[in-house]
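Let's turn to subunit A:
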Amino acid sequence: MLRKLFHESGFVGALIGLLLFAAFPFYWMVITAFKRDSDLYNLDFNPFVFNEPPTLEHVNLLFTQTAFVRWVENSLIIGLAVVAITLVTAVPAGYSLARMGGRKAESLGIGIFLTYLVPPTLLFLPLARVISLAGLQDSLWSLVLVYPTFTIPFCTWLMMGFFKSVPRAIEEAAIVDGCSLLGAFVKVVLPVSLPGILTVVIFTFTLTMQEFIYALTFISTESQVPVTLGVATDLVRGDIFYWGSLMAAALIASVPFAILYNLFLDRFIMGITGGAMK
Partner candidate 1 sequence: MGQVVARRLRKEFGDVAAVDGIDLEVRDGEFMVFLGPSGCGKTTMLRMIAGLEQPTSGDIVIGSSVVNGLPPRSRGIAMVFQGYGLYPHLKVRDNIAFPLRTQGMARAVIEMKVAWAAGILGITRLLDRKPRQLSGGEQQRVALARALVREPTVFLLDEPLSNLDAKLRTSARNEIKEFQRDVGTTTIYVTHDQVEAMGLGDRIAVLEHGKLRQVGTPSQIYEDPADTFVATFLGAPPMNLLERGELIEGFRPENFLHQDLQQKGIEPARYSFKVQRIEYLGNERVLYGFIEGQPDGHEYTARISSHVSEPVLREGGTYPFTVHPKDLKYFDKSTGKRLAAARNGGRA
Partner candidate 2 sequence: MSADYAAIAPPSARRVRWSLDHADFLGSLLVAPAVLFILCLVAVPFFLAIYYSLSAYNMGTLSFSFVGLDNFIAVTKSEIFRRSLANTLLFTVASNLIALVLGKIAALVLLREFRGRMVVRCLLILPWAVPVALAAITWRWMLDSMYSVINWVLVHSHLVPAYVWPNWLGEEGLAMISIIVIQAWRLFPFSAIIFLAGLTSVPKTIIDAAYVDGAGYWRRTFQIVLPVILPIMMVAMLFGLVFTFTDMSVVYLVTKGGPTNSTQVLGSLAFQVGILSGDVGRGAAISLYFFPFLLVATFFLLRYLRRREI
(Lines give C-alpha, C1' and ligand atoms only; values in the text may rest on other atoms or scores of the structure.)
Protein backbone atom coordinates (compact mmCIF):
# COMPACT_ATOMS: atom_id res chain seq x y z
CA MET A 1 0.00 0.00 0.00
CA LEU A 2 2.69 2.40 1.00
CA ARG A 3 4.67 1.22 -1.98
CA LYS A 4 1.83 2.09 -4.30
CA LEU A 5 1.54 5.55 -2.80
CA PHE A 6 5.24 6.03 -3.30
CA HIS A 7 4.97 4.95 -6.92
CA GLU A 8 2.01 7.21 -7.57
CA SER A 9 3.56 10.30 -6.06
CA GLY A 10 6.79 9.56 -7.90
CA PHE A 11 4.88 9.32 -11.14
CA VAL A 12 3.00 12.55 -10.59
CA GLY A 13 6.16 14.32 -9.49
CA ALA A 14 8.07 13.19 -12.56
CA LEU A 15 5.19 14.14 -14.80
CA ILE A 16 4.87 17.65 -13.42
CA GLY A 17 8.62 18.19 -13.31
CA LEU A 18 9.09 17.13 -16.90
CA LEU A 19 6.14 19.15 -18.12
CA LEU A 20 7.39 22.26 -16.41
CA PHE A 21 10.88 21.77 -17.76
CA ALA A 22 9.79 21.11 -21.31
CA ALA A 23 6.93 23.53 -21.70
CA PHE A 24 7.70 26.48 -19.49
CA PRO A 25 9.84 28.30 -22.06
CA PHE A 26 6.86 28.26 -24.41
CA TYR A 27 4.58 29.66 -21.82
CA TRP A 28 7.18 32.33 -21.34
CA MET A 29 7.24 32.96 -25.08
CA VAL A 30 3.50 33.42 -25.18
CA ILE A 31 3.22 35.69 -22.24
CA THR A 32 6.13 37.89 -23.25
CA ALA A 33 4.79 38.31 -26.76
CA PHE A 34 1.61 39.87 -25.50
CA LYS A 35 2.78 41.87 -22.52
CA ARG A 36 3.20 45.55 -22.67
CA ASP A 37 6.76 46.79 -22.29
CA SER A 38 5.83 48.59 -19.12
CA ASP A 39 4.59 45.33 -17.70
CA LEU A 40 7.54 43.38 -19.04
CA TYR A 41 10.37 45.46 -17.76
CA ASN A 42 9.00 46.14 -14.31
CA LEU A 43 10.79 44.08 -11.73
CA ASP A 44 8.12 44.57 -9.10
CA PHE A 45 5.44 42.90 -11.12
CA ASN A 46 4.66 39.23 -11.00
CA PRO A 47 6.12 37.98 -14.27
CA PHE A 48 3.78 35.01 -14.60
CA VAL A 49 0.61 36.97 -15.15
CA PHE A 50 -0.64 39.91 -17.07
CA ASN A 51 -0.47 42.86 -14.70
CA GLU A 52 -1.57 45.19 -17.38
CA PRO A 53 -3.93 44.18 -20.16
CA PRO A 54 -2.28 42.24 -22.99
CA THR A 55 -1.34 44.01 -26.18
CA LEU A 56 -0.81 43.24 -29.82
CA GLU A 57 1.77 45.97 -30.30
CA HIS A 58 4.70 43.56 -30.53
CA VAL A 59 2.99 41.45 -33.11
CA ASN A 60 2.10 44.59 -34.98
CA LEU A 61 5.65 45.86 -34.94
CA LEU A 62 6.81 42.49 -36.14
CA PHE A 63 4.65 42.50 -39.18
CA THR A 64 4.89 46.14 -40.10
CA GLN A 65 8.38 47.27 -39.19
CA THR A 66 10.47 44.21 -39.76
CA ALA A 67 11.11 41.93 -42.67
CA PHE A 68 9.54 39.04 -40.77
CA VAL A 69 7.10 38.21 -43.51
CA ARG A 70 9.88 38.22 -46.06
CA TRP A 71 11.87 35.86 -43.88
CA VAL A 72 8.96 33.45 -43.67
CA GLU A 73 8.68 33.55 -47.44
CA ASN A 74 12.37 32.82 -47.74
CA SER A 75 12.07 29.85 -45.45
CA LEU A 76 9.18 28.49 -47.43
CA ILE A 77 11.00 28.87 -50.73
CA ILE A 78 14.07 27.17 -49.36
CA GLY A 79 11.99 24.44 -47.79
CA LEU A 80 10.04 23.62 -50.90
CA ALA A 81 13.09 23.68 -53.13
CA VAL A 82 15.04 21.39 -50.84
CA VAL A 83 12.09 19.03 -50.55
CA ALA A 84 11.92 18.83 -54.31
CA ILE A 85 15.64 18.10 -54.66
CA THR A 86 15.55 15.56 -51.87
CA LEU A 87 12.57 13.72 -53.28
CA VAL A 88 14.12 13.47 -56.70
CA THR A 89 17.38 12.09 -55.37
CA ALA A 90 16.59 10.20 -52.19
CA VAL A 91 13.46 8.34 -53.23
CA PRO A 92 14.95 6.60 -56.27
CA ALA A 93 18.17 5.98 -54.36
CA GLY A 94 16.27 4.42 -51.49
CA TYR A 95 14.34 2.21 -53.88
CA SER A 96 17.44 1.08 -55.68
CA LEU A 97 19.20 0.21 -52.44
CA ALA A 98 16.17 -1.55 -51.06
CA ARG A 99 15.75 -3.74 -54.10
CA MET A 100 19.35 -4.31 -54.99
CA GLY A 101 19.87 -6.27 -51.84
CA GLY A 102 23.03 -8.00 -50.81
CA ARG A 103 26.12 -6.68 -49.13
CA LYS A 104 26.89 -4.07 -51.73
CA ALA A 105 23.58 -2.36 -51.28
CA GLU A 106 23.68 -2.56 -47.52
CA SER A 107 27.17 -1.13 -47.41
CA LEU A 108 26.30 1.67 -49.80
CA GLY A 109 23.18 2.38 -47.78
CA ILE A 110 25.08 2.59 -44.53
CA GLY A 111 27.77 4.65 -46.26
CA ILE A 112 25.24 7.18 -47.47
CA PHE A 113 23.65 7.27 -44.07
CA LEU A 114 26.96 7.86 -42.33
CA THR A 115 27.60 11.03 -44.33
CA TYR A 116 24.86 12.45 -42.17
CA LEU A 117 27.45 12.36 -39.43
CA VAL A 118 29.82 14.79 -41.12
CA PRO A 119 29.16 17.99 -39.22
CA PRO A 120 28.28 21.39 -40.66
CA THR A 121 30.97 22.89 -38.46
CA LEU A 122 33.50 21.00 -40.51
CA LEU A 123 32.04 21.47 -43.94
CA PHE A 124 31.05 25.11 -43.65
CA LEU A 125 34.52 26.40 -44.38
CA PRO A 126 35.13 24.66 -47.71
CA LEU A 127 31.47 25.04 -48.59
CA ALA A 128 31.76 28.78 -48.07
CA ARG A 129 34.42 28.77 -50.73
CA VAL A 130 32.30 26.62 -53.04
CA ILE A 131 29.36 28.95 -52.52
CA SER A 132 31.33 32.05 -53.36
CA LEU A 133 32.80 30.34 -56.42
CA ALA A 134 29.28 29.62 -57.56
CA GLY A 135 28.38 33.22 -56.97
CA LEU A 136 25.67 32.24 -54.52
CA GLN A 137 27.01 33.97 -51.47
CA ASP A 138 24.45 35.94 -49.54
CA SER A 139 21.65 34.32 -51.44
CA LEU A 140 19.08 31.90 -50.10
CA TRP A 141 19.87 29.64 -53.03
CA SER A 142 23.15 28.83 -51.36
CA LEU A 143 21.13 27.06 -48.71
CA VAL A 144 19.06 25.28 -51.33
CA LEU A 145 22.31 23.91 -52.67
CA VAL A 146 23.76 22.93 -49.31
CA TYR A 147 20.83 21.63 -47.27
CA PRO A 148 20.42 18.45 -49.32
CA THR A 149 23.81 17.37 -47.97
CA PHE A 150 22.06 16.31 -44.81
CA THR A 151 18.54 15.69 -46.02
CA ILE A 152 19.53 13.27 -48.76
CA PRO A 153 21.52 10.84 -46.59
CA PHE A 154 18.86 10.65 -43.95
CA CYS A 155 15.93 10.41 -46.34
CA THR A 156 17.63 7.81 -48.50
CA TRP A 157 17.96 5.65 -45.45
CA LEU A 158 14.35 6.32 -44.45
CA MET A 159 13.05 5.39 -47.87
CA MET A 160 15.22 2.31 -47.95
CA GLY A 161 13.41 1.10 -44.87
CA PHE A 162 10.01 1.94 -46.29
CA PHE A 163 10.61 0.32 -49.64
CA LYS A 164 11.88 -2.85 -48.04
CA SER A 165 8.48 -3.30 -46.50
CA VAL A 166 6.71 -3.12 -49.85
CA PRO A 167 6.14 -6.71 -50.98
CA ARG A 168 7.96 -7.57 -54.19
CA ALA A 169 4.87 -9.42 -55.32
CA ILE A 170 3.10 -6.29 -56.42
CA GLU A 171 6.01 -5.17 -58.57
CA GLU A 172 6.28 -8.58 -60.12
CA ALA A 173 2.57 -8.56 -60.79
CA ALA A 174 2.93 -5.24 -62.58
CA ILE A 175 5.78 -6.54 -64.68
CA VAL A 176 3.86 -9.63 -65.66
CA ASP A 177 1.03 -7.28 -66.57
CA GLY A 178 3.33 -5.51 -69.01
CA CYS A 179 5.21 -2.73 -67.20
CA SER A 180 8.91 -2.10 -67.49
CA LEU A 181 10.91 -2.11 -64.27
CA LEU A 182 10.81 1.66 -64.06
CA GLY A 183 7.15 1.63 -64.99
CA ALA A 184 6.40 -0.76 -62.15
CA PHE A 185 8.22 1.52 -59.79
CA VAL A 186 6.33 4.61 -60.86
CA LYS A 187 2.91 3.12 -61.30
CA VAL A 188 2.75 0.65 -58.47
CA VAL A 189 5.43 1.09 -55.84
CA LEU A 190 5.33 4.87 -55.50
CA PRO A 191 1.59 5.12 -54.88
CA VAL A 192 1.83 2.41 -52.26
CA SER A 193 4.72 4.19 -50.56
CA LEU A 194 3.01 7.55 -50.29
CA PRO A 195 2.96 7.45 -46.49
CA GLY A 196 6.73 6.97 -46.49
CA ILE A 197 7.21 9.73 -49.00
CA LEU A 198 5.02 12.00 -46.94
CA THR A 199 7.22 11.33 -43.95
CA VAL A 200 10.27 12.24 -46.01
CA VAL A 201 8.64 15.48 -47.12
CA ILE A 202 7.71 16.50 -43.59
CA PHE A 203 11.07 15.50 -42.20
CA THR A 204 12.97 17.36 -44.89
CA PHE A 205 10.85 20.43 -44.49
CA THR A 206 11.30 20.61 -40.76
CA LEU A 207 15.00 19.80 -40.94
CA THR A 208 15.65 22.66 -43.33
CA MET A 209 13.57 25.10 -41.37
CA GLN A 210 15.36 24.26 -38.16
CA GLU A 211 18.84 24.61 -39.60
CA PHE A 212 20.92 27.46 -38.33
CA ILE A 213 24.66 27.04 -38.87
CA TYR A 214 24.80 27.10 -42.65
CA ALA A 215 22.30 29.93 -42.77
CA LEU A 216 24.44 31.94 -40.39
CA THR A 217 27.57 31.23 -42.40
CA PHE A 218 26.37 31.92 -45.89
CA ILE A 219 23.86 34.71 -45.56
CA SER A 220 24.25 38.15 -44.14
CA THR A 221 21.79 40.19 -46.14
CA GLU A 222 18.63 40.71 -44.18
CA SER A 223 16.39 40.21 -47.16
CA GLN A 224 17.72 36.73 -47.85
CA VAL A 225 17.69 35.17 -44.42
CA PRO A 226 15.32 32.37 -43.47
CA VAL A 227 13.05 33.05 -40.56
CA THR A 228 15.00 31.33 -37.77
CA LEU A 229 18.18 33.18 -38.61
CA GLY A 230 16.37 36.45 -39.07
CA VAL A 231 14.65 36.26 -35.73
CA ALA A 232 17.84 35.38 -33.92
CA THR A 233 20.07 37.99 -35.44
CA ASP A 234 18.18 40.70 -37.25
CA LEU A 235 15.65 41.54 -34.60
CA VAL A 236 18.40 42.83 -32.42
CA ARG A 237 18.91 46.49 -33.15
CA GLY A 238 22.37 47.33 -32.01
CA ASP A 239 22.65 45.79 -28.63
CA ILE A 240 19.06 46.25 -27.67
CA PHE A 241 16.79 43.24 -27.60
CA TYR A 242 13.20 44.01 -28.31
CA TRP A 243 12.03 41.06 -26.32
CA GLY A 244 8.34 41.55 -26.94
CA SER A 245 8.68 41.35 -30.69
CA LEU A 246 11.39 38.74 -30.45
CA MET A 247 9.15 36.45 -28.48
CA ALA A 248 6.22 37.18 -30.77
CA ALA A 249 8.35 36.19 -33.74
CA ALA A 250 9.64 33.11 -31.96
CA LEU A 251 6.11 32.12 -31.06
CA ILE A 252 4.69 32.54 -34.51
CA ALA A 253 7.59 30.74 -36.13
CA SER A 254 7.38 27.88 -33.61
CA VAL A 255 3.74 27.10 -34.01
CA PRO A 256 4.01 25.29 -37.36
CA PHE A 257 6.68 23.01 -35.93
CA ALA A 258 4.63 22.19 -32.90
CA ILE A 259 1.72 21.26 -35.10
CA LEU A 260 3.70 19.34 -37.70
CA TYR A 261 5.67 17.32 -35.22
CA ASN A 262 2.64 16.35 -33.24
CA LEU A 263 0.66 15.35 -36.28
CA PHE A 264 3.43 13.30 -37.71
CA LEU A 265 5.21 12.07 -34.63
CA ASP A 266 4.13 8.49 -35.10
CA ARG A 267 5.42 8.56 -38.64
CA PHE A 268 8.70 10.02 -37.50
CA ILE A 269 9.14 7.30 -34.93
CA MET A 270 8.29 4.60 -37.40
CA GLY A 271 10.66 6.10 -39.89
CA ILE A 272 13.60 6.42 -37.54
CA THR A 273 13.26 3.16 -35.72
CA GLY A 274 11.72 1.21 -38.55
CA GLY A 275 14.78 1.88 -40.58
CA ALA A 276 17.08 1.07 -37.73
CA MET A 277 15.37 -2.14 -36.86
CA LYS A 278 15.20 -3.79 -40.23
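Candidate selection criterion: all candidates are chains of the complex that A comes from, given by their letters.
The rule we apply is simple: a residue touches a chain if its C-beta (ideal position, glycine included) is under 8 Å from a C-beta of that chain, and two chains touch if they have at least 3 such contacts; residues count from 1.
Here the structure is a predicted model, which is why all the values come from computation and not from measurement.
Undergrad: Which one touches subunit A in this complex, out of 1 or 2?
TA: Looking at every copy, the candidate touching subunit A is 2.
Undergrad: Which bits of subunit A are touching candidate 2 when the two form their complex?
TA: The contact residues of subunit A facing candidate 2 are 11, 14-15, 18-19, 21-23, 25-26, 28-29, 32, 40-41, 43, 47-48, 88-90, 92-93, 95-97, 99-100, 108, 110, 112, 114-115, 117-130, 145-146, 148-149, 152-153, 156, 172, 175-176, 178-183, 206, 209-213, 216-217, 228-229, 231-232, 241, 243, 246-247, 249-250, 253-254, 257-258, 260-262, 265, 268-269, 272-273, 276-277.
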